[in-house]
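One structure is given below, represented as C-alpha cells, and several questions about it will come after.
With one protein chain withheld, the remaining protein chains of the complex are depicted in position.
Right, subunit A next:
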C-alpha cells in the first residue's frame, strides 16, 4: 500500500480513492477525486489554478524550502520489518508532521502580517475621520472618552496688516 500524490492538486490519494490515468507513453497520472480528473481532461495547468498546491508554492503562498520535506521522499526499496524501526518511524512521523505544519502556518502568518498592520492603520484613520457617523457631536463633546484626545498645536501666524482683526 502506498500513499500517492494527486497530480493536479498534490493532496494525498489514499487507497480506494481516485482514478489513475495511463497515457500512451506509459506515464501515470493519479487523481484524488473527479474534480482534479475533470480539470486535467480540460487541459488546465495546475500551476495556474488557484486552489492547487502547485499554484500556492509557485506564487509564494505556501512554504517551499524546508528541511522537513527531506524526510518524505519516495523510497523504492522495501525495508525489512523491524519492530524498533517501525516504532521509531511512527513517532518521528508524528513529530515531523507537527513541526512542518507549525512552520507552514508561521510562514502564512508572516505573509499576512503586513496586511493586518495596514488594516489597523486604515481603521484608526477611519475612526478619527468618521466618528461623527457613530456619535452625535453634542454627545461627543460631553463624554470626552469617546473621541480621540485633542492635541493642541500652537500655530504661529505672522501678524501682518491683513491678518490683524479690523478695529471697530
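Here is the rule we use: a contact is a pair of C-beta atoms (placed from the backbone, for glycine too) under 8 Å apart; a residue touches a chain by one contact, two chains touch by 3 or more; residues count from 1.
Note that contacts and distances are computed from a predicted model.
S.K.: Just go with whichever of "Large ribosomal subunit protein uL14c", "Sodium/potassium-transporting ATPase subunit beta", "SEH1 like nucleoporin" or "SCP2 domain-containing protein" UniProt uses as the name of the absent chain.
M.R.: Options "Large ribosomal subunit protein uL14c", "Sodium/potassium-transporting ATPase subunit beta", "SEH1 like nucleoporin" or "SCP2 domain-containing protein" narrow down to "Large ribosomal subunit protein uL14c" for the missing chain.
S.K.: Can you tell me which of A:28, A:117 or A:141 touches the chain that was removed from the display?
M.R.: Once the missing chain is taken into account, the touching residue is A:28.
S.K.: Touching residues of subunit A against the unshown chain: what are they?
M.R.: 15-24, 26, 28
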